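Note that this complex is displayed minus one protein chain, with the remaining chains in position.
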Amino acid sequence: MRTITGLLDDSPFFHGLPAPVIAQVAGCAQTARFERGDMLFQAGQPADTFYVIRHGRVAVELHNPSRGTITLDTLHDGEVVGWSWLIPPYRWMFGARAVESTSAVAFDGACLRGKCDTDPALGYALMQRVSQVMYERLQASRVQLLDMYGAPT
Amino acid sequence: MAEASTLNLRGLQGLIDALRGRGYRVMGPTVRNGAIIIDEVLSIDDLPRGVGDEQDAGHYRLTRRDDDALFGFAAPMQSAKPVFFPADELLWHGRRNADEGFSVEAAPTTQPPVALLGVRSCDLAAVGIHDVVLTSRALIDPRYASRREGTFVVATTCADPAGTCFCASMGTGPKPQAGYDIALTELLDGEHRFLAEAGTPTGEELLACLQTSATTADDVTAAQTLVAQAVAGMGRTMRTDDLREVLYEGVESPHWDDVASRCLACQNCTMVCPTCFCTSVEDVSDLAGDVDERHRVWDSCFSQEYSRLHTNFVRASTGSRYRQWITHKLGAWNDQFGMSGCVGCGRCITWCPAAIDITAEVAALRDEQTDRG
Partner (left out) sequence: MTATAAAQAHADPMLPRPFRVIGSRLDTDDTVTLSLEPLDGDPLEFEAGQFTMLHAFGVGEVPISISGDPTWPGPLVHTIRDVGNVTHALVTAQVGAIVGVRGPYGTGWRVGEARGGDVVLAAGGIGLAPLRPALWEIADRRDDFGRVVLLYGARSPSDVLFAHDLERWAGEFGMDVEITVDYGPPTWDGRVGPVTKLLSRAGFDPPRTTALLCGPEIMMTLSVNALLGRGVPADRLRLSMERNMKCGVGLCGHCQLRELFICVDGPVLDYERLAPLLDVWEL
């Protein structure tokens, strides 16, 4: 049975952080498991918990009455699900659903925010990494927005 | 160099007659609508006797010379290009069959042979360039090849370069070096006569049939002096050793915006340029849709449609189109065909309504790069 610290060490998101920092973060973490169809969180809910996928696939989705549920992005092994826990008003804009059996590490958002408040170095390190994730997701979203495979208009 | 002989005016008429007698259609310079254009010539009276020209950026005027020179001008408005590479050419004729199919018949490639009379060295060099572009690569233009076969070329030395000429810089004149059957140099002091040099056995053989006289040493010297004077009297110059690099380096230069503010994308330059070869194809059908004729027509990289890709134009701006033209002509052409695409005829300068000068644009680009260091 791997320890949380061990799992975090392996994950690309936390990789490279000093051991004491990992230990601090581990204090806010526990393992989680979802079966196919389980919601990790729903759009509109308070962003209490965020996840780092160990193994599986999670769909980021939005429900629309006229079009049903649209998947905007799918996340896989090692990827972070959610950053609204770090940005006020700490509410999820989208829903996240396990597309297949998924194991993850779950983080208590409020716990981590508290530790960041008291330890700016930890705060900065997490901010850097979350910014990187946001950057990549923004780039990807923009490419999707281009609709480059669509019919030339 | 082959030994020269001398033709007088009667001899020149004899040359025209001999060519026509052998079935050639003789194409030479004539005056029409205030310009010199290439058209069929039946006698020396059709040639522009005593006509000179004044050319500068955006400026072309015919002048009255104070002598009776027949070839006393520089580049005619159009080069020899349309003789072998027509502006509109039928490629094939198709007809719908009863069973929903269609059959296609290539347009005939045979036509009466052409003799060019009085073609300038720059234009002759341009024909040589077209020979490479259109007939020496993997897939050729068979109609062009057929027209070129059996062409007879009587070239002439330029003694009066115009204000826009820079063939000396491009190494294409003013005296023709190759590609001709006979080369003439017009001499006007004393009897109006032409030094004639054969460039091929065909040319030699034709000269032998004409009434000629032996060329004097003085005449040879006079001809050489004319050439030297013409070289010294070029209207413009262009440094050529670094053109490809200057243009490739200058691809992101703000200079293109500057040209774009002047260039009208009117396509005059590409129409009069003797080496431009871009074409498009058009399908011409009848109302019933039973007949389809495929035509090949001249096209220009200055048109917006030229670079259409689905619903977008790759070269949407005039600046990028001017850049494409000049970079291709002076730069990329070297990579593609092993030579420059410019023969220094100056027509693009003369016939540009905005007076844009290719030699000045390149110099500006080079200066910008030198300044940047």
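Read from first to last, the chains carry the letters A and B; within each, the first residue is number 1.
The working rule: a contact is a pair of C-beta atoms (placed from the backbone, for glycine too) under 8 Å apart; a residue touches a chain by one contact, two chains touch by 3 or more.
What you see is a predicted model, and the numbers here were worked out from it, not measured in a lab.
Enquirer: If I consider the whole complex, including the chain that's not displayed, which of B:L62, B:L188 or B:A332 touches that chain?
Expert: Of the candidates B:L62, B:L188 or B:A332, B:A332 is in touch with the missing chain.
Enquirer: Touching the absent chain in the whole complex: find that residue among B:L91, B:L188 or B:C266.
Expert: Checking each option in B:L91, B:L188 or B:C266, the one touching the absent chain turns out to be B:L91.
Enquirer: I need the residue numbers on subunit B that touch the omitted chain, in ascending order.
Expert: 91-92, 94, 96, 100-104, 106, 133-134, 137-142, 248, 251-252, 277-281, 283, 285, 289, 292, 294, 296, 299, 301, 306-311, 314-317, 319-320, 324, 327-328, 331-332, 335-336
Enquirer: To test your reading of the contact rule: which positions on subunit A touch the chain that is missing from view?
Expert: 57, 59-61, 67-74, 76, 99, 140, 143-144, 146-152
Note that only the chains that are shown with their structure count from here on.
Enquirer: With chain centres taken as the means of their Cα atoms, state the distance from subunit A to subunit B in Å.
Expert: So the centre of subunit A lies 68 Å away from the centre of subunit B.
Enquirer: Enumerate the contact residues on subunit B facing subunit A in the complex.
Expert: 310-312
Enquirer: With touch defined as at the start, can you tell me which subunit A residues reach subunit B in the complex?
Expert: Residue list for subunit A touching subunit B: 152-153.
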